[in-house]
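Missing here is one protein chain; the remaining ones are kept as they sit in the complex.
Chain lettering (A, B and C) follows the sequence in which the chains are written, and residue indices restart at 1 in each chain.
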Amino acid sequence: MTYITSTQERHIDIVDIPSLEKLVQANMAKGAFGYLAGAAEDELVLKANPLAFNHKHIVPRVLQDIQDPDLTTEFLGLKLSSPIIGVPIAAHGLVHEKAELATAQGVAKAGTIFSLSTYGNATVDEVAAVAPDSPKFFQLYMSKDDDFNRWILDKAIKGGYKAIILTADSTLGGYRESDIINNFTFPNVMRNLEEWSKLSTDSENGAGEGIAAIYAKAKQALSLRDITFIKDYTHLPVFVKGIQSAHDVEPLINAGVDGIWVSNHGGRQLDAGPASFDVLADIAKAVNKRVPIIFDSGVRRGQHVFKALANGADIVGIGRPMLWGLNLGGSQGVTDVFEHFKKELRINMQLAGAHTIAEVKETKLIDA
Amino acid sequence: MTYITSTQERHIDIVDIPSLEKLVQANMAKGAFGYLAGAAEDELVLKANPLAFNHKHIVPRVLQDIQDPDLTTEFLGLKLSSPIIGVPIAAHGLVHEKAELATAQGVAKAGTIFSLSTYGNATVDEVAAVAPDSPKFFQLYMSKDDDFNRWILDKAIKGGYKAIILTADSTLGGYRESDIINNFTFPNVMRNLEEWSKLSTDSENGAGEGIAAIYAKAKQALSLRDITFIKDYTHLPVFVKGIQSAHDVEPLINAGVDGIWVSNHGGRQLDAGPASFDVLADIAKAVNKRVPIIFDSGVRRGQHVFKALANGADIVGIGRPMLWGLNLGGSQGVTDVFEHFKKELRINMQLAGAHTIAEVKETKLIDA
Amino acid sequence: MTYITSTQERHIDIVDIPSLEKLVQANMAKGAFGYLAGAAEDELVLKANPLAFNHKHIVPRVLQDIQDPDLTTEFLGLKLSSPIIGVPIAAHGLVHEKAELATAQGVAKAGTIFSLSTYGNATVDEVAAVAPDSPKFFQLYMSKDDDFNRWILDKAIKGGYKAIILTADSTLGGYRESDIINNFTFPNVMRNLEEWSKLSTDSENGAGEGIAAIYAKAKQALSLRDITFIKDYTHLPVFVKGIQSAHDVEPLINAGVDGIWVSNHGGRQLDAGPASFDVLADIAKAVNKRVPIIFDSGVRRGQHVFKALANGADIVGIGRPMLWGLNLGGSQGVTDVFEHFKKELRINMQLAGAHTIAEVKETKLIDA
Partner (left out) sequence: MTYITSTQERHIDIVDIPSLEKLVQANMAKGAFGYLAGAAEDELVLKANPLAFNHKHIVPRVLQDIQDPDLTTEFLGLKLSSPIIGVPIAAHGLVHEKAELATAQGVAKAGTIFSLSTYGNATVDEVAAVAPDSPKFFQLYMSKDDDFNRWILDKAIKGGYKAIILTADSTLGGYRESDIINNFTFPNVMRNLEEWSKLSTDSENGAGEGIAAIYAKAKQALSLRDITFIKDYTHLPVFVKGIQSAHDVEPLINAGVDGIWVSNHGGRQLDAGPASFDVLADIAKAVNKRVPIIFDSGVRRGQHVFKALANGADIVGIGRPMLWGLNLGGSQGVTDVFEHFKKELRINMQLAGAHTIAEVKETKLIDA
């Protein structure tokens, strides 16, 4: 059976992200949509993530002499059209036949950073080839086999990726019931795994496999030593993604981490924990500007980006919304989603009284 | 296509404002109703505004020797039948063919203040002509063109308007999804703009235009200097409308503002902020009786008026409810809405143990 | 048109009070049910009253050597089968043809106190005649005419009523929308008013009248002097009913009140205030055992009685549930409702570890 996915390439009209998600749901196979839209256990965190932004209010300041606020920002020396970037997600082929190649191009056109997952449906080289001049991060799911790790990190260096994201919150899959109910398996090959399998004796390539099997090959016993390994090998900045505890900050900084990525994986992992936005301020306080903070999980509105920045983030990632754009409009749909977030953020900045992203970051939110 | 609107002029029976709104919804074109009843983004603030009054309780005092409590009050030296006034709203022609002319007459009959918007479907002169002896305020959306500003302020002075309201929270339109979904444009000419367009080279007049186009002509980069400009030019009291932050109070008073108008524009602008009632007490504390406080946003019950006064407001505005009365009963419907609010306020005063508006203002609310 | 009401006299099976109310609703005319079950404005207080008991928890104590806890108590020297009494309610004829005569008999059989309203459908004398040996209170809606007040108080004294309840929270009717929607008028004569009208020149008798008309004859400008008037005239204990503010306590005690009746009239009056249970503890603290505290509003479970006693009440009233019993089973139905509350209270006492009502009162609740 061939999995049918979108082949669209067009401009899409966006009213808001929730209505976009409904259009995608009607457009996709149940199992694949369930894998992407679903989350762990009771999906408490999935629901809590976007609602948590309502725990704080922006109190607008008037008569601030603002017109056309400036959304541009700089991160790691990269000039970006806005502080909104794309987070790493596995298997974009679930939503569009061009997979990460289209996403990378759409994000590039939006003037911001694309993050490629180890478990993508395009290789590190392929993505580098289609978006050579725009900023890219590479997300590493470490393997138990260091030969694999070195092989793929070599590609990231060669491809000009600007940083390595070590995902720390997914050493095994969260208990996602929709995948069990739908008996979900990946219909597309994970191209990096496939390429490696041709080089190695391991014949598995990540297609037709369940989530558990994919995770089985990954390294579960991650430790601070893995930061050192990656940094020593690549000499690239390393971000650790999936931080929810301020107590993790000091050990990570001591281990040399170059960025703290606050995330709960969009609610897909531990469902017993807090909403991502609810822990951001405490973590930012612990970090105290020693390294930059990247934030994701639950961002569905321009106001969410504003609040995350005001609460300590330097840059804010979107995940599922980017894929909904990919499904409905290919690379142009991806660009459209970023432009939609920018439009909402621009209105919120104008109405809140913030001329620049620096001023957004200095805004004091009040408790709701 | 001609937009069909109400031509009713009659007494209306009112049970409560929410049920009135439902009758209006059945009576109006979807786009126009969506424009008036709708609000920004997820409409969180729209929903939060009336519910916020439940955050505080009136604790009734018994055996206070009260019969027929006195609702009259004085504001800016104007004697009013109650502390409930009409807020400025654009384009009353959306709900009734007589537009602001009928509203102004209905408000006059109710013995209180009418506020005319720059973007009305009647001119400053026309409104002054139909309600010459009753108190009126003029709300200014400043233009980028000071010739326009001076021209329309001249009319307000000549028309005997008692104060100028500078709306500060709408330097561009909130992200209102119903207007996008309904592809809403104003069906009626904005008469002040039309009149000006005949005098100037600009041929646009505000009919058939989208919200964004209307806002495009307005001045976005408002600043404290604009207060000075209006005061110097008109020698009338100037209120700044749309205040939500106590931090705005000191700069405004230093700039010479004559009244602080606490409002979030009925939830139509920034959806990331607090309910209007929730910020009132803090702002009143910052103002400390140096200038009067006008309050609106979410007032749907007599008890809301009571609570706003007890929390620091000197006078309380209603907006949408006034237009629902206009739609269903013309000028008489407008009067009926004000009388309904007064009936509820009178019952609440009697049962709470407050003889006068002064006593209402001295009432201590408790946290719910 | 004759209003058709219940003529039932039988034992009723009760699962719980909410399900009883649903049976009654199916059994009654819409207007009359709306008058009794409904409340003021948005009915916020009606809904909040029973839910407020969930704001505190009973924390059960184990191994307390309890079997068959003792529910009896004493109040004003009256021996009662339980601390649960009947509150005064107007017009029992709305639910049963025997009206207050059946209710009084049912309450007497339950071994507790019946409270007769001035606006009953039976006279002070008639109720005294059918329940001569059981404890009764008389609730006074004072008239503007002191001749009426003296005339009816004479009857209360003569009928052996043990105390006078001065209702202070109803100097005019709350804004009850169901009565407006149903255009409700009382179908039965208010017998005390009728009797007085035959003696006086006033021909009105309270039948066929709207709520507003009934209240119009009542004294609105109640004051502390009215306590003195009643005490001096009757030499009976006087309770003031409708207290929600601890600030009312000191003036009332100084004025000689013999009991503080905490109540918000079942949500029928001021809808802007707190739930009755939520203010009880503060009032009890202010009273500091100088006079007894009677509590009502929202009591629907035995656990509510327990919690009210533990929070400072000496005795607890039920209102609507008593009338539901009257409607479905006449005097026996009334008795059954009291027995049902006693059954639930007994189970709660056993499981909580309280042997007696005195121990219930000493129980410390914890915040939920």
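Keep this in mind: a contact is a pair of C-beta atoms (placed from the backbone, for glycine too) under 8 Å apart; a residue touches a chain by one contact, two chains touch by 3 or more.
If you're wondering where the values come from, they're calculated on a predicted model, not measured in any experiment.
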Chain not shown, its touching partners among those shown: A, C
Residue in contact with the excluded chain [from C:64, C:254 or C:288]: C:64
Of A:42, A:68 or A:146, the one touching the omitted chain in the full complex: A:42
Absent-chain interface as seen on chain C, which is shown: 15-16, 53-54, 57-68, 301-303, 306-307, 343-344, 347-348, 350-352, 366, 368
Contact footprint on chain A, counting only the chain that is left out: 41-42, 44, 168-169, 171-175, 177, 180-181, 220-224, 226-227, 240, 242-245, 247-248, 251-252, 269-274, 279
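Convention: only the chains that are shown with their structure count from here on.
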Identifier of the chain whose CA centre is least distant from the whole-structure CA centre: B
Equivalent interface positions on chain A and chain B, same or different at half: different
Chain A and chain C: spacing of chain centres that average the CA atoms, whole Å: 61
